[in-house]
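One chain of protein is taken out of this complex; the other chains stay put.
Chain nomenclature is as follows: A, B, C, D and E, assigned in order of appearance, with residue numbering initiated at 1 for each chain independently.
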Amino acid sequence: MIALLLRDLRLATRAGGGFGLGVAFFLILSALVPFGIGPDRAALAPVAPGILWVGALLSCLLSLDRIFALDHEDGSLDLLATAPIPLEGAVAVKALAHWITTGLPLILAAPVFAILLQLPVRAMPMLILSLLIGTPALSMLGAFGAAVTVGLRRGGLLLSLLVLPLYIPTLIFGAEITRRGAEDLPVTTPLVFLGAVTLMVLALIPFAAAAALRVNLR
Amino acid sequence: MIALLLRDLRLATRAGGGFGLGVAFFLILSALVPFGIGPDRAALAPVAPGILWVGALLSCLLSLDRIFALDHEDGSLDLLATAPIPLEGAVAVKALAHWITTGLPLILAAPVFAILLQLPVRAMPMLILSLLIGTPALSMLGAFGAAVTVGLRRGGLLLSLLVLPLYIPTLIFGAEITRRGAEDLPVTTPLVFLGAVTLMVLALIPFAAAAALRVNLR
Amino acid sequence: MSLLTVHDLTVARGGLRAVEGVSFSLNSGQALILKGPNGIGKTTLLRTVAGLQRPVTGTVAMAEDAVAYAAHSDGLKSSLTARENLGFWARVFGGGGIDAALAAVDLAALADRPAGALSAGQKRRLGLARLIVSGRPLWVLDEPTVSLDAASVARFAQVVGTHLVAGGAALIATHIDLGLPDAQMLDLTPFRARPGPVTRPSGFNEAFA
Amino acid sequence: MSLLTVHDLTVARGGLRAVEGVSFSLNSGQALILKGPNGIGKTTLLRTVAGLQRPVTGTVAMAEDAVAYAAHSDGLKSSLTARENLGFWARVFGGGGIDAALAAVDLAALADRPAGALSAGQKRRLGLARLIVSGRPLWVLDEPTVSLDAASVARFAQVVGTHLVAGGAALIATHIDLGLPDAQMLDLTPFRARPGPVTRPSGFNEAFA
Amino acid sequence: MIDLGRYAGTVLAAYGVSLLLLAGLVWHSVAANARARRNLEKHKTDA
Partner (left out) sequence: MSIWEYANPAKFMRTTDRVLPWLVVGAAICVTGGLVWGFLTPDDYRQGSTVKIVFLHVPAALMAINIWVMMLVASLIWIIRRHHVSALAAKAAAPIGAVMTLIALITGAIWGQPMWGTWWEWDPRLTSFLILFLFYVGYIALWSAIEDPDSAADLTGVVCLVGSVFALLSRYAVLFWNQGLHQGASLSVQSGERMSAVYRHPLYLSMIGFGLLFLALVVIRTRTEIRKRRLAALQAQEARA
């Protein structure tokens, strides 16, 4: 399992591995939105928490198909399924690797984008906290979608279509936390809910994803 | 050329062709943004033009890799390059097919999403007009990006990074037209600029895209 | 000691049964070669034995975690070196002896070359080295000598021979002669599934036919 | 009448020259078969003749729009039927005679089956039918008989024969015997590019070598 | 004719769109069914 994690991280950081592309997409998006909405601080600040969360979600989404597609093409997935590690574990590890290469850089870079979008500084801790709790669920749900669509040619858009509705609870609570942070309101309730969603996803989805993978390997 | 157009359209509407997935993505995005920003009409209406345009742009982006990748994989692109039609023409026709299968449904569906995002009804004509003028440029620029990245495995995210900056002028003018439409301001100036950008793109980019394709076929 | 016992096995692909009623058993030190025309179901049978798909009827009995499977694609990452690729699989399977395995397939000199820069035959040999480091007793190989030249085929036979002597077993599907003199041969042609009504459909295609 | 004249041609792949100094010419009614070991540069040469890449040195002289190229992938869309696929290419190349072409490769019965539901050999035959409807005089074929069984290879020879009699020409790379008795043969082995300094590098790899 | 008052447009639009959607769904179901039956029968007479 650790070997798998290390390999995935190493692959991501090698040339062509796509490390950092998610952050780059996030950057471009944060730069585009002001062009669309207009540079006005009064217009940007109230929507910044929502845009930041939607942006995090989209840039996570765009790298999802890498989770299994490459391993499927070169046959590694078949071999992993016959290896002495449970497929559920392999799924969880690959989702973790995805989070480390996509979610974590996003969280580290988020303050920069928050400044671009005029998010008040006092909201920063809550933005980071909510991303920290929420993004693991995004990666895991994405791994599920990737497992379902792994054999399909050009499954990319279909993957988005399947996964986005599943992201809604996380998005709602995450953006709510950030918004409340910006307005100095109490955040306990949404934080608890967000944590509950993430815990449930992390506990149950690996089994669904492994089942989908087994079907696709058949 | 007409044969090529008809074939691409027919392929898109066959099972698995991905027709309508762009619209579906647009729908999901318009549904997600309020979850991020909050349900409040006062918060949504002012950012609706920008969000709608960014959404149109992203859903166009996600289907770009289909323009050439499938034809490259099954060898059709090699054959098209040796066929008695200029490669520039083939590129233009494929961009046109992309626009008909992605841009046009988007424009037809845009009023629905505008309602979801609480765009004032009086802004509708300008939204549609700006999309009508702007989206052909998106498809053509996308064809260029797709031509540059055609041979690469998992070029998807790289494609986005290449193309997004090229989309900025269209985005700025398009969103500005819609916003002015919502506030009943005169729209002539941005309309002229948007039209000029589109005309320039349509006139010049096919040559650049064809050149990129030739390099990738070598 | 029987490493693998297959009894009355029926396997299906795409909702249609491919071969029906196959039985054989494989003891330590034995190799069995599956023959048969294109499309009869060799690959399907091997995937079933490897546990990647379920049998329609019949049983596959073997010790847990005994099988190492090698198919057409070798599961190599082109940006990792030969040694890194092998090291990863060794760790996953809990095996070892990477250098010995590289030497056995004559890739020691190329150990630090990225797998993407290996020729087709060298990639194939690296795939075989993975079997060695897996430490699994039962090798299930699908056309292992594709794109190997004559010298490499001979080396392959030698690797399999060593494995058998060490108490392993091998189940191999192939169209060509592998140079394994002691191997038994099983022709699947007589087991081709007969069309017609079935008591237990293998999938949609048979349920609705 | 010479349909194709190749003079002192050098072609390169991945920045390294593959074959050097090849010359031949092909008249109407002639077929030329290229032979040579794996990786010598047959595919590269054919792509250069088809105009898909530029020669490093030398010239390829032929009439404009004379060449129809067929490679490993047939450019078929699996969701379109055989007839629709062929119709598309006929319209692009301005040719016709779709039904005759389907009959020539014995696919008339399967004309309305989606190409994705054809077997590998049938797909290959559909790819050859495309050559017929293209109406081009010079056929450039890269291993055209891959995955064809013996009967289909014979039919392929017959199709090429008809094309030659009708005044066409064919340039074919292959490893196996095609059953074209009148074809000339060109072995590329003597033209393998020699390493060493060159007057005109074919790309970065050689410019910095 | 019944009088729908000032909401006539609203009510008629709601009924119109809904009935159109339902009709489309029914038509699609029936047409696809007929097509499937025809294809199956054609295949049987061919074989």
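Here is the rule we use: contacts are C-beta pairs under 8 Å (C-beta built on N, C-alpha and C of every residue); 3 or more make two chains touch, one makes a residue touch a chain.
Everything quoted here is computed from the prediction, not taken from an experiment.
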item: Of A:A43, A:I85, A:L104 or A:L166, the one touching the omitted chain in the full complex; value: A:L166
item: Chain not shown, touching residues in subunit E; value: 2, 4-8, 10-11, 13-15, 17-18, 21-22, 24-26, 28-30, 32-33, 36-37, 39-40, 43, 47
item: Touch residues of subunit C, complete complex, unshown partner; value: 14-16, 39, 195, 201, 203-209
item: Contacts of subunit A with the absent chain, listed as residue ranges; value: 144, 148-149, 151-152, 155, 158, 161-162, 164-166, 168-169, 172-173, 176, 189-190, 193, 197, 205, 208, 211-212, 215-216, 218
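Here is the rule we use: only the chains that are shown with their structure count from here on.
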item: Reaching subunit D from subunit A through chains that touch each other, fewest steps; value: 2
item: Busiest interface, counted in C-beta pairs; value: A-B
item: Farthest chain (mean CA position) relative to subunit B; value: C
item: Remotest chain, subunit A as reference, centres from CA atoms; value: D
item: Chain centre separation (subunit D, subunit E; CA means) in Å; value: 52
item: Inter-centroid spacing, subunit C versus subunit A (mean Cα positions, whole Å); value: 37
item: Subunit E: positions in contact with at least two other chains; value: none
item: Interface hub residues of subunit C, defined as touching at least two other chains; value: none
item: Residue ranges of subunit C touching subunit A (in the complex, touch as defined); value: 50-54, 65, 67-69, 71-77, 79-80, 84, 88-89, 91-94, 130
item: Contacting residues of subunit B [partner subunit A, same complex]; value: 16, 18, 21-22, 24-25, 28-29, 32-38, 43, 46-47, 49-51, 53-54, 57-58, 62-63, 65-66, 69-70, 153-154, 156-158, 160-161, 164-165, 167-168, 171-172, 175, 179
item: Subunit B residues within the subunit D interface of the complex; value: 2-4, 7, 10-11, 14-17, 71, 73-76, 78-85, 217-218
